[in-house]
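Written below as structure tokens is the structure these notes are about.
For this view, one protein chain was removed and the others were kept in their places.
Chain lettering (A, B and C) follows the sequence in which the chains are written, and residue indices restart at 1 in each chain.
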Amino acid sequence: MIKLVYFAWVRERIGRPEETVTLPADVKTVSDLIAWLKTRGEEYAYAFEQAPLIRAAIDKVHVKHDAAIADAREIAFFPPMTGG
Amino acid sequence: MIKLVYFAWVRERIGRPEETVTLPADVKTVSDLIAWLKTRGEEYAYAFEQAPLIRAAIDKVHVKHDAAIADAREIAFFPPMTGG
Amino acid sequence: MFSIRVQSDDFDIASEQKRLCEGRTDIGAVVTFTGLCRDEAGALTALELEHYPGMAEEEMTRVLEKARQRWPLDGATLIHRHGKIAPGGNIVLVVTASRHRKAAFAAAEFLMDYLKTHAPFWKKEHRKDGTSGGWVEAKHADDQALEKWSGA
Partner (left out) sequence: MFSIRVQSDDFDIASEQKRLCEGRTDIGAVVTFTGLCRDEAGALTALELEHYPGMAEEEMTRVLEKARQRWPLDGATLIHRHGKIAPGGNIVLVVTASRHRKAAFAAAEFLMDYLKTHAPFWKKEHRKDGTSGGWVEAKHADDQALEKWSGA
């Protein structure tokens, strides 16, 4: 069981701010997770259509897509940041 | 007749903040003026002992020592600035 | 004193600067940067700032730590607002205090470059015509600005 959280237009496209999922055993990295999410429905396919642009964080720390999920409790997906 | 003004330790060494002088005809540049002032007494010799360090302004604009005095109305001498 | 805050309330630069400097005589230079809600075309009612609660604070703390390792700072404050902000309103504040002006300037600019690209905040436009102008796009220039800090 892992918590997924979404922000900005990733959240809007998926249609929810967060969800808790059980990952298949072969989902080892952030890339794997994105690929798996895209199979779950049109809204995910749309949110991740330009997957390389999407940023990820594991337990509130920025990570690259090749990062191992390992014992993550919370994984976040969001567009490039535009604060400041 | 030209007005000379002094600031900071140049003023303190000369012992006055300003004076009006009539320059000899052969005083054409700021350097000439410094050399002439140094002949006017110990206090001037002391103020200008390290002449290259002293900054000058003609009519409130920074100038180098080779600047021509020409029609200057006011010439200022002061140490390197330490404001800000 | 070093602190970060994420808040919907506005901030006051004079109070923040005072808080850093009060009772101290070892600080020679204070730099503030205020980022404002800009609306050149006059088309916006507001920018809405969404953030990732928890991560925003953690990332701002990490960015501040990086700056402290790099420059001799005597104090720094980072404040980032969230929620709807009208044109002309304050969005972000960085205050840096140091003995030396070069350190205060460099650290403030570094902090802003990192906040722009690392702090999890996103801007959405709300337009006067009632439509959403959509999400503000990240600027390539902001990523480029980071490169300045990658040497040394």
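The rule is simple: a contact is a pair of C-beta atoms (placed from the backbone, for glycine too) under 8 Å apart; a residue touches a chain by one contact, two chains touch by 3 or more.
This is a predicted model, so every value here is computed, not measured.
**Q** Wait, the hidden chain, what does it touch out of the ones we have here?
**A** The undisplayed chain, in the complete complex, is in contact with B, C.
**Q** Please identify which residue in C:30, C:119 or C:138 touches the non-displayed chain.
**A** Touching the chain that is not displayed is residue C:30.
**Q** Out of B:35, B:68 or B:81, point to the residue that touches the absent chain in the complete complex.
**A** Considering all chains, including the one not shown, the answer is B:81.
**Q** If the missing chain were put back, which residues of subunit B would it touch?
**A** 5, 7-9, 57, 60-62, 76, 78-84
**Q** Touching residues of subunit C against the unshown chain: what are they?
**A** Its contact residues with the unshown chain are 12-15, 17, 21, 23-40, 42, 87-88, 99, 101-102, 104-105, 108-109, 112, 145.
As a convention for this text, only the chains that are shown with their structure count from here on.
**Q** Round to the nearest whole Å and give the separation of the Cα centres of subunit A and subunit C.
**A** Comparing mean C-alpha positions, subunit C is 26 Å from subunit A.
**Q** Taking the mean of the C-alpha atoms as each chain's centre, how many Å separate subunit B from subunit C?
**A** 48
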